[in-house]
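What follows is a set of notes on a single structure, which appears directly below.
With one protein chain held back, the other chains of the complex are shown just where they sit.
Let's turn to chain A:
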Amino acid sequence: MNLAALHERASLNQQVRVFFAERKVLEVETPALSQAGNTDPFIDSFSVNTPHGLRYLHTSPEYPMKRLLVAGAGDIYQLCKVWRRDESGKRHNPEFTLLEWYRLGFTWQKLMYEVADLLHTLIPHLQKPPRFCSYREAFLESVQLDPHLATEAELSACAQAHGIAISGEMPVQAWRDLLLTHCVETQFPTDQLTFLYHYPASQSALATIQQVDGQAVAERFEVYLGALELGNGYQEQTDSAQNRLILVQDAHTRGHDIPVDERFLAALEHGLPECAGVALGIDRILLCRMQRDDLKQVIAFSWEVA
């Protein structure tokens, strides 16, 4: 346990609250245990037995916060613990702190600048302005391959050419994920933020989709410092039918082990205001602020000893 990290975390949390107070963004709290969970196929929830049935620890406060937006809460943020099963490593702890916020009437581009402002406040040694790079540009630069057009065979050959040893077959998106984590992210500069945007539409989650250069891409961004991903933001999909379609498809891909959040979907039918939202990993930001490389150094008691 690192006492300096406790102090840094306390002061970081305070800076976050000052940042949002100055911008008139309201701090909110939503339940950590919900009757429905996250249906994203690549995120696993912990479940808890309660006298009122199985409940799920939230993997992000997205659904209830959007219910608050529908109810007229205005600009809101939340700083809370979230849980993701089986995510454990130097830069993952199954329990971690997330900062999530929504801005009404913001575009995702405007939100990227707000994220940069906040991160430059929280990580004072960041001096250079952020760089912005589309998913396609990033792949073209680091692996000389168009991620939208490359076939499974081309992606797999590219991985092999870059010395990645992996066996078996995978769908196209998994190959993109492999190249992204092993080759693309590792090329990002370590002294400035990188905003990566325009993900393939298959990676849209609940973001809107637009056509760019003949490709359907998600109006979604991730922010990195070096190879470390710090957050994920969207132009939020406000179409309730589209939201339902994605959740139902995801639940189907998962095998229906997690119930679809009907309260969230019902709320959206009343009209989610046009907004952009983002979630940032506070523990990782603390890692950058303290220039450390293992989450164990910034968490009071990591998963193994919790």
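Quick note on the criterion: a contact is a pair of C-beta atoms (placed from the backbone, for glycine too) under 8 Å apart; a residue touches a chain by one contact, two chains touch by 3 or more; residues count from 1.
One rule holds for everything that comes next: contacts and distances are computed from a predicted model.
Protein name for the hidden chain, per its UniProt entry and selected from "Succinate--CoA ligase [ADP-forming] subunit beta", "Elongation factor P", "Bifunctional protein PyrR" or "(2Fe-2S)-binding protein": "Elongation factor P". Which of A:Leu122, A:Ala138 or A:Leu180 touches the hidden chain is settled by the complete complex: it is A:Leu180. The hidden chain makes contact, of the residues A:Leu104, A:Leu140 or A:Ile164, with A:Ile164. Checked against the hidden chain, the listed residues A:Lys90, A:Arg131 or A:Arg263 yield one contact partner: A:Lys90. Only one of A:Asp40, A:Glu100 or A:Asp283 touches the absent chain when the whole complex is considered: A:Asp40. If you put the missing chain back, the residues of chain A touching it would be 40, 42-43, 86-92, 163-166, 168, 170, 173-174, 176-178, 180-182, 199, 203, 205, 222, 229, 232.
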